[in-house]
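Of the protein chains in this complex, one is absent; all others appear in place.
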Amino acid sequence: MQNTIYQKLLSRRVIFSLIFLLLLAAPLFMSDFRLNLLGKFLAFAILAIGLDLLWGYTGVLSLGHGIFFGIGAYCMAMYLKLEATGGTLPDFMAWSGMSELPLIWLPFQYPIIAILLGILIPAVVALFIGYLTFRNRISGVYFTILSQALVLVVVTLFVGSQNLTGGTSGLTNFKTLFGFQVNSASTQTAFYLITVVVLGLVFFACRKLIKGRFGKILVGIRDGENRMRFLGYNPSAYKTFIYTLSGGIAGLAGMLFVLQVGIISPTMIGIIPSIEMVLWVALGGRGTLIGPIIGAVLVNAAKTGFSESYPDIWTYFLGLLFVLVVVFLPKGITGLFEKWSDRRKKQDVSSSVEVEKSYS
Amino acid sequence: MFGLNEIIITLFNGISLGSILLLIALGLAITFGLMNVINMAHGELIMVGAYITYVIQNLFVNYAPPEYFDLYFIISIPVALIVAAGIGMLLEVSLIRHLYKRPLDSLLATWGIGLILQQTARSIFGAPNVGVTSPSFLTGGLEVGTLFLPYSRLFILGLSIVCLFSIFYYFYRTASGRRIRAVMQNRQMAECLGVSTRKVDMLTFAIGSGFAGVAGCALTLLGAIGPTIGTSYIIDAFMVVVVGGVGALFGAVTGAFGIGILNTVFEYVTNATLGKVLIFVVIIAFLQWRPSGLVMSRSRSLD
Amino acid sequence: MSIKGLEAGYEESMVIREIDMEVEENQVICVMGRNGVGKTTLLKTIIGILHPKEGSIHYQSEDITKARSSSRAQKGMGYVPQGREIFPKLTVYENLLIGLEAGKQKKIDEKIYDYFPILKDFAKRNGGDLSGGQQQQLAIARALVAHPSFLLLDEPTEGIQPNIVQEIQDVIIDIKNTSATSMILVEQNLDFVKSVADYLYVIDHGSVVYKNPIDQVEDDEVYRYLSV
Amino acid sequence: ADNAVNATDPEEAEETETTEESESNEETNGDTIKVGVLHSLSGTMAISETSVQQAELLAIEEINENGGVLGKQLEPVVEDGASDWPTFAEKANKLLQQDEVATIFGGWTSASRKAMLPVVEEHNGLLFYPVQYEGMEDSPNIFYTGAAPNQQIVPAVDWLLENRGDSFFLLGSDYVFPRTANAAIRAQLDNEGAELVGEEYTPLGHTDYNTVIAKIRNENPDVIFNTLNGDSNVAFFKQLQDAGITSDDITVLSVSVAEEEIKGIGADVIEGHLTSWNYYQTTDTPENEEFVANYQAKYGEDEVTADPIEAGYFGVYLWAKAVEEAGTTDVDEVREAAKGISFDAPNGTVTIDGDNQHVYKTVRIGEVQSGGMISELWHSEEPVKPDPYLDEYDWASDLSESLAE
Partner (left out) sequence: MSQAVLKLKKVIVDFSGFKAINQLDFTVQSKSVHFVIGPNGAGKTTLLDVVCGKTKATTGEIKLQEKKELSKLTEDQIVHQGISRKFQAPTIFHNLTVKDNLEIAMKQKKNLFSMIKAKWTNEQKKKVNDMLDLVGLKEEQDQLAGSLAHGQKQWMEIAMVLMQEPDIVLLDEPIAGMSKKERNKTGELITKIAKDHAVLIVEHDMDFVKEYADIVSVMHEGQLLYEGSMEEVQNDPTVREVYLGRKVEENVVN
């Protein structure tokens, strides 16, 4: 028994490393356009890992991760925009009657600060919201719906503050980063590789976090928050921490997104993308760390594929995909794998107990 | 700054917005509040109601004598109810029933359903908005002094109250309603006591969906009818239910009118964008005070 | 009721195996056994919450192995689950009304309130607010209002104050005497069992290891099965 | 297969900038020329954009029936922008890099155009953008076939001041087009000594106009200059009518409401209000008669045509003509050849202005009729030269100065 577990672990490690190497080698055999798409998907995958920490492990479903993603992306974009306009005011500010750079844009003249803020601001926003909601034991669907309303508000705010954010159009038309042409093929390849490395780092950091006792506590909070209080834990603190962490990770993902896609706009942080983010996790398999990565890549690949092949009716397929996966693969794709390998191993009775999870 | 007149008209507008919110949230208060199904396709069921109204209007234009035209709207309401309920029932049988134990999953699956329904509408009716002409008895309004209260608004207010009371009566005063509540609280035990939970589930989801249809019908008086009509209302509907307290019908009423009035006031003194932001701040503050909505249901169980 | 070769469990783990049981009209069968041997699982299978992998259940000479719980209830089976399973947000009165779903009568028999007077006092309170013991009483009452012809009781005295335990015992005896109701009763308390049962089964590891009419039961023997 | 082709050519992105490379691409395309058609077919913008897409496909079909371009058939590659600007960028990238299309016809919102702009510039592609917009832009890789502000908004304000009164209420959706347009209108009103009594913005998709209407009622303007976009128009006009305010009380002039939108609003609701465009379905030219007939024959008798639909339609012809002129689909040569090219479009003769790649168009102000058609009240003497930066107007000098940077 002990032995097989060890073997499993070992083989898993091998598989992970193989995938990682394959991703690193992708520039050798993929076209620029496809590589760029894959890089975008992997940025999404980073976010999905953070979201899964929150949902799969801690049982908090956020339909509002778009805003953290967005804030990170905007931070990066603000720097890129300033870099592109080279000292003059960005065009949308001029149209909105501004005469000088607003205060909150000032720090974003410096790339390092912009990058740091791209992680910090979303994390702090999450910390603030998390503190206010979890402290008061707003949980389950209440939190979920609230997080969704939050998206609505943030988007409204971003759209409404056109002089600061570029409004509906968002920020685009970038030129350079650290002096490199952001749109050139070689820079894009570099961005892709950075994304792969960041993904790997985030993955292993999160894995380390949840493999220990900490992870068990998260599961405890997911399955019986109140019970954890009577064991002496303060679930609010844990939830707030994970929320903050996943907010920061989302911000990081947003930055990588902007670098590769070259635009961020409120449509990318709104209700619909926020829900889709959750779908990546669900589809890949929540409560596993590899699941969200698979989910993010597959859903987006499917989305791109469907829409390229059937531009006028592709949403049928996407909708159907969601429905089928949720109904028939409640544990996502990784759940399918698990079932499959379980069946092959025909383990003893103990593992076969199906326990109903109730996440709310 | 404010004259009495302004206060009254703002109040009326707030109540009117509240009644719209209530109407779109009532069905959701059933499917989400009672059944715990996070039905993201609720907005698309509203869309179904709106398109039904459009279709019936066109039937009247093409086949009925013009003097009967206004009747189309009266007929649309029950038809929208029935068709939306039918679609709801179909959804329940094919999909929702697999998801009762997984409320958050229901969110995802119904999101997919929403996508499919939207695309279906686009395929059938085309992507552009379609036009519905309000019946003549609902154009114009009631003039009270300097106030002007549009009939369409008054009608929606009345309709939402009628819907509310029929739902309340049904759920809290009839045996069938009691069965529904029992099943929603403990499906397995209700089954063991002889309640056919399959029937009850189907019926309940159908009722919730049906009221979405009615809301869609009413919304044709106010706004655009297109494939994405649902998305503009769905968040508001959920907010109403959450502020009111999930599972509490009366909470939904207070939630709807509370949000409606506050939103109108905020929007009046600031602008539409800021109004939206302010209302959210108020809701967060409110939930600090009442974390599980206005009508809290204390339960002794641990989780 | 006749049960033949019943096997049931959760997912892939079989909890009960090859259980045969005959219950005649107006007979009270008692099931005893240590924790986790499958008593609850047996009752759940009989009422239809669990579906057996093997074997059959016949009730009033009808095969109900595949029937839904609700139709079993409609056929006159009543169930008092372990853990009470009260509808928490229905009032006590409404809980009882749901109990009526399975029967033909439309009104609650006042006799219920004679058995459990607190139910009348608390009629308007939410079921979920009752104390553990109060809920247990409500659960029994809820099963009784429909006048079931076959009653499944899973540890009905768990968590009940002694004088009410006594009353429940009386109620069971009363039902046995005044109607033709058959019962399967799961209990831990041998004294209680002896005072109401006609027949005793002891289950261990999912199978019947001992059965005897109650008058032939020897305490020591039973205790031996009940201990390890 | 596409992947495989591209894999052999990793530096392709850079090389497309050189002419030789583009020509060699052309050869691999064989007997057809691929053109991209990129509009929102799903999401909220689909309500407007699908019809433009239809018109462009109609034009492509017509051109193909007449022998194609340079003797080759056009092969439309349709993509869905999904009402999401990053998706527009992605798909534009895909069309240029993967499909190597000769040009893209697409976009509706200014935001979608701004998303595609860096992509077409980076890969030296072409974009034909068919919708009226706020101006302040002239990318060498974009042809703007909709109206510039001086071809729609400025003359509309002039006309209103002359004919309807001088107290204005500005109502718009909260994004770049209405905000920028209104900045120009403010300057213009200021210059004319007219009165601005209110300015309100509502989020895109806003559906409750009670409060805005209450504000309008308080201010009682002569004119509401309406730059609302999309669904909001339906809600606004329905609720305006419910509030008992008719076109006799206050004139609403809209710049984003055309025949198509009127269908969704209901003609009786908006009857008597005004619009400003370059084209109406009722525009009386032989080209238009044919266009409407063909469009309805293909897409149904109930379908209407409208300004952006027409602009999408003639954009395809303008491109085709420029390609014929250039004798190649090479972007730089087409751009050069396009300068000054004219085409007899349904709205009249349109000419590409070589300075800014916008087109000369006739301005028309019309009134909505009970049947949903718009009848022209006024039109400019001749096609107006496009002036995206409003350079010709003194009152706009502040504005364009700050914007030109």
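List of remarks:
As written, the chain order gives the labels A, B, C and D, with residue 1 at the start of each chain.
Methods note: contacts are C-beta pairs under 8 Å (C-beta built on N, C-alpha and C of every residue); 3 or more make two chains touch, one makes a residue touch a chain.
Keep in mind it's a predicted model, so treat the numbers as computed, not measured.
Touch with the chain omitted from the figure is made, among A:Phe143, A:Phe191, A:Tyr238 or A:Phe257, by A:Tyr238.
The chain that is not drawn here is touched, among residues A:Lys175, A:Arg207 or A:Arg229, by A:Arg229.
Annotation: of C:Gln60, C:Gln105 or C:Ser131, C:Ser131 touches the absent chain (contact as defined above). Although one chain is not shown, part of chain A still touches it, namely residues 209, 212-214, 216-217, 219-220, 222-224, 226-234, 237-238, 241, 350, 353, 355, 357. Within the entire complex, the positions of chain C that touch the omitted partner chain are 10, 13, 34-37, 40, 82-83, 118, 129-134, 136-137, 155, 158-167, 188, 223, 226-228.
Note that in this section only the chains that are shown with their structure count from here on.
At the far end from chain B, in terms of centres built from Cα atoms, lies C.
Mean C-alpha positions place chain C and chain D at a centre distance of 75 Å. Computed centre separation for the pair chain A/chain C is 51 angstrom, with centres defined by C-alpha atoms.
Residue positions of chain D with contacts to 2 or more other chains are 41-43, 174, 201, 203. The multi-chain contact residues of chain A, meaning those touching 2 or more other chains, are 156, 159-160, 272, 315. Listing the residues of chain A that touch chain D in their complex gives 27, 29-34, 36-37, 40, 88-89, 91-92, 94-97, 99, 156, 159-160, 162, 166-170, 172-174, 183-185, 261-265, 267-268, 272-273, 304, 307-308, 311-312, 314-315. If you check the complex, the residues on chain C that touch chain B are 47-49, 68-70, 73-74, 79, 81, 85-90, 94-95, 97-99, 101-103, 128-129, 142-143, 146. Put simply, chain B touches chain D in their complex at residues 6, 9-10, 13, 16-17, 20, 118-119, 122, 126-134, 139-141, 148, 150-153, 221-229, 231-233, 264, 267-268, 271-273, 275-276.
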